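Apart from one protein chain that is not included, each protein chain of the complex appears where it belongs.
All chains are identified by letter, namely A, B and C, in their written order; residue positions are counted from 1 within each chain.
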Amino acid sequence: MIVVMKPGATTEQVQHVVDVVRDYGLKEHVIFGTDRTVVACIGDKRMVDKGAIENAPMVERVVPILAPYKMASTEVKKDRTIVKIGPEGFPIGGNRIGMIAGPCAVEGREHIIRLAEQVKAAGGVGLRGGAFKPRTSPYSFQGHGVEGLKMLAEARDRTGLAIVTEVVGVDTLPAVAEYADVLQVGARNMQHYPLLEAVGKVDKPVLLKRGITATLQEFLLAAEYIIDAGNQQVILCERGVRTFEKYVRNTLTLSMVPALKAETHLPVVVDPSHGTGHAYMVPAMCRASVAAGADGLLVEVHDDPEHAMSDGAQSITPQALQEEMPVLKRIAEAVGRSM
Amino acid sequence: MIVVMKPGATTEQVQHVVDVVRDYGLKEHVIFGTDRTVVACIGDKRMVDKGAIENAPMVERVVPILAPYKMASTEVKKDRTIVKIGPEGFPIGGNRIGMIAGPCAVEGREHIIRLAEQVKAAGGVGLRGGAFKPRTSPYSFQGHGVEGLKMLAEARDRTGLAIVTEVVGVDTLPAVAEYADVLQVGARNMQHYPLLEAVGKVDKPVLLKRGITATLQEFLLAAEYIIDAGNQQVILCERGVRTFEKYVRNTLTLSMVPALKAETHLPVVVDPSHGTGHAYMVPAMCRASVAAGADGLLVEVHDDPEHAMSDGAQSITPQALQEEMPVLKRIAEAVGRSM
Amino acid sequence: MIVVMKPGATTEQVQHVVDVVRDYGLKEHVIFGTDRTVVACIGDKRMVDKGAIENAPMVERVVPILAPYKMASTEVKKDRTIVKIGPEGFPIGGNRIGMIAGPCAVEGREHIIRLAEQVKAAGGVGLRGGAFKPRTSPYSFQGHGVEGLKMLAEARDRTGLAIVTEVVGVDTLPAVAEYADVLQVGARNMQHYPLLEAVGKVDKPVLLKRGITATLQEFLLAAEYIIDAGNQQVILCERGVRTFEKYVRNTLTLSMVPALKAETHLPVVVDPSHGTGHAYMVPAMCRASVAAGADGLLVEVHDDPEHAMSDGAQSITPQALQEEMPVLKRIAEAVGRSM
Partner (left out) sequence: MIVVMKPGATTEQVQHVVDVVRDYGLKEHVIFGTDRTVVACIGDKRMVDKGAIENAPMVERVVPILAPYKMASTEVKKDRTIVKIGPEGFPIGGNRIGMIAGPCAVEGREHIIRLAEQVKAAGGVGLRGGAFKPRTSPYSFQGHGVEGLKMLAEARDRTGLAIVTEVVGVDTLPAVAEYADVLQVGARNMQHYPLLEAVGKVDKPVLLKRGITATLQEFLLAAEYIIDAGNQQVILCERGVRTFEKYVRNTLTLSMVPALKAETHLPVVVDPSHGTGHAYMVPAMCRASVAAGADGLLVEVHDDPEHAMSDGAQSITPQALQEEMPVLKRIAEAVGRSM
């Protein structure tokens, strides 16, 4: 932590900062520059509120030096984490890239089974689909709940696909954990800490979606909550952020893939469906994700998008998925991986 | 809802859209323009996923016409909602503007009582302070929990101030509801629907903070969840949004005040502390909020900001609050209100 | 400038950074922390590209300490700059707040004279209006050019108002400088450096609008270009930034007013018309601007907004302006100023 003093700070004011720094159990190091005096602080600063020191007289600002996350960091754990999902234990984070596909919401038993079979046939390793749906409007379809979970479980039994489904609250977590293979924490809940702590106590992989305007640091701190609670099987999912651009639903930020690979040992998958909001862009963004180094893809698939109960605009058909897979495989090979 | 066809759409493709629209129970109205054909849809579209129709062949986009919120809207309820808070029933949303102040977190019994007395003396009507703290990092101070709530209750008993405190999850809601006068739903939880539904079933006023990148529409839909669950005592709180600007913690968007006043009958308060992140800007932004038409202010106050357990950088002192109040009163009078 | 090394950096790698730092003519100061080594650099760093050093092996990042602007800064010039505008030399930046109003574009001779008289009657000190219009679309009305400038000059002669009008390029600057009292540099041109340098060589006040996503630092660096070229009469104009919110045209960031007042000695005016895009919000945002400490307002006024040649949606009528002025005066008095 570096405390930058305003120009004209007196010796007493610098000394006051030194005293505050020592109060927090840190060791100081004062540097007198040509225009500014700075106080470098040495020690474990994790419990210090940097904002507090910013309120001392003549302090201009406080610059943190350390990343605030620890267990999610490549500094602490050098080898990459591989998270095994589903009945067949597909390893997310290894050399092979995993395709997870399915409808936004589970709409019915036969429907989800049919889609699961198509995803499997296309080469998928996981089935996505919401039984509990967090919807922006209270008037939108909210999902089939536990019945939907049972349909997903049946689809798994028939296909061997790993079930990835969202958990929307602490109260419905036990039900979701009973049926799901991977607990998805949605973007809206990325900073709902009681839920992060709760999934941290379950022995199931967690797919954590990046919040709609979460920074890389906040994203990794959310993962840190889960790891800190005891669960190291965390898969990060980039799904786009909100910007000024109205043409797309979200702005898919693929540079997060190499960034996260540098900062954390956790595997990273990409959701190009939410990341764009337009079915026609999904194949191009699947390709780009694989090329950028993603460990997996999360794609919305529906066989009748015009009548989908949610997210129709961004769902591709199973046929489109099947046609896309060979292209993705060739790209995976081009970057030294398989799919 | 207006469905815009791409140029070159055939009669069959337009007819297909008409069929889909009718499937959803709507009545269509086709208009052939010079460059585009559009299909205007008439009827209650609340349950239609506009995205689904966007997937029909040769559809360019679908433009919703109606706002998706209803009970929060000035269309449905013309008279303004007044929410009475605290033992003295101060009316938020009436002519008088209410000052709610206090520390970010409850730090100790004597401390919170002393601050409450100072807030009261300055002319405040509510005491803010967190007992449960949602923190970005698992290593930050997480609040005193139920003990903190009891301290707040004691501060209320001594001063008559309304207690405004955050509820961070469904599981701790009963405890918070027992002690608090106003249940604060924080920005990170604005779209945590289980919590919105749960506070919607409690007979206490709710102060709903705008999410860090929530649109006006999403903000009002979050309020709609609470009202839809049965609780009409909703106070909206503008607290700034995230932008590219690093100089401030958040960008306080005061134009939301007149915008919300036009769109909803609910009262609107402003939090200039989170809205800026810098204590030195808080007085100017309090003034601007009152001038813009806010029904109340939520201000962080601390008597030793350099040692505050959180949000020290944005807390003003009780003395600064006391000095600011007469200015705010004069501005309130300038716009035909009182404080 | 602080160079933060990655954990595990060797003594040789730190020494290499020290060498690079010395190459740039700086003095180094190495601090060995618990987790990181940092190299603090002392000296004049204005000509150093911090990015270059970031490319040295095992450098994590480089944190600049000094603000990159100098002459615009309160550090270099303590007393506030007052810019006198128009035939009557109204002082922008003093105790009295100036209202500058007028249509988006000059539409015709009689029209602009009539509006000027109404602005004068309402208590305005300046007349805004574009003769050269930078328009997003090549098919939009581009302004009356030099003829428009002559109309503005005539309006000035009749009313004594200061003429504030936009200069869109270096080639048309001489014409604009001949007729205008204040040269407006628009948001789109805030980083068009040839224009900044050119207006820096003219002896006329410059009203510099903040770019649509310019940071505070970039805004002041743009002002620095003008001052560096020789012109100290710079008025900064906050006009809102682009965010995700679609409800407003721009998000007016009033916290920029106290922020700029702290960082620079230059006067600051606010444009609530572009800052919101909706006429109905303009009065509330005028009030908030005055309360926040603005030195002036720039407001779009039109007597027939439904037929305005541009920006009709955000123009208020002269009547609305006249009714608003007494309220603004009362707020000015409430904060110890006049209007």
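Here, a contact is a pair of C-beta atoms (placed from the backbone, for glycine too) under 8 Å apart; a residue touches a chain by one contact, two chains touch by 3 or more.
As the structure is a prediction and not an experimental result, all values here were calculated from the model.
Student: As a test of the contact rule: which chains in view would the missing one touch?
Tutor: Counting the whole assembly, the omitted chain is in touch with A, B, C.
Student: Can you work out which residue in B:Ile2, B:Met58 or B:Ala153 touches the chain that's missing from view?
Tutor: Selected residue, touching the omitted chain: B:Ile2.
Student: Touching the hidden chain in the complete assembly: which of C:Ala279, C:Val299 or C:Val327 does that?
Tutor: C:Ala279
Student: Quick one: which of C:Gln118, C:Asn189, C:Gln233 or C:Thr276 touches the chain that's been left out?
Tutor: C:Asn189
Student: With the missing chain put back, which residues of chain B would touch it? List them for me.
Tutor: Here the touching residues of chain B are 2, 4, 7, 29, 31, 33-36, 38, 40, 42-44, 63, 65-66, 75, 242-244, 246.
Student: If the hidden chain were put back, which residues of chain C would touch it?
Tutor: Given the touch definition above, chain C has residues 20, 23, 46-47, 49-56, 68-70, 134-141, 168-172, 188-189, 191-195, 212-213, 218, 221, 224-225, 228, 242, 277, 279, 305-315 touching the missing chain.
Student: List every residue of chain A that touches the chain not included in the displayed model.
Tutor: Looking at chain A, the ones touching the missing chain are residues 213, 215-217, 241, 243-248, 251-255, 257-259, 262, 275-276, 278, 280-281, 284-285, 287-293, 327, 330-331, 333-335.
In this text, only the chains that are shown with their structure count from here on.
Student: In graph terms, nodes being chains and edges touches, is this line, ring, star, complete or other?
Tutor: Drawn as a graph, the chains make a fully connected set, so complete.
Student: Quick check for the class: compute each chain's Cα centroid; which one is farthest from the centroid of chain C?
Tutor: Centroid comparison gives A as the farthest chain from chain C.
Student: Using the average of all C-alpha atoms in each chain as its centre, how far is it in Å between chain A and chain B?
Tutor: Whole-Å distance between the two chain centres: 26.
Student: When the C-alpha atoms of chain B and chain C are each averaged to a single point, how far apart are the two points in Å?
Tutor: Chain centroid spacing, chain B to chain C, equals 30 Å.
Student: Roughly how far is chain A from chain C, going centre to centre by Cα mean, in whole Å?
Tutor: Taking the mean C-alpha position of each chain, the two centres sit 38 Å apart.
Student: Could you check chain B for residues that touch two or more other chains and list them?
Tutor: 213
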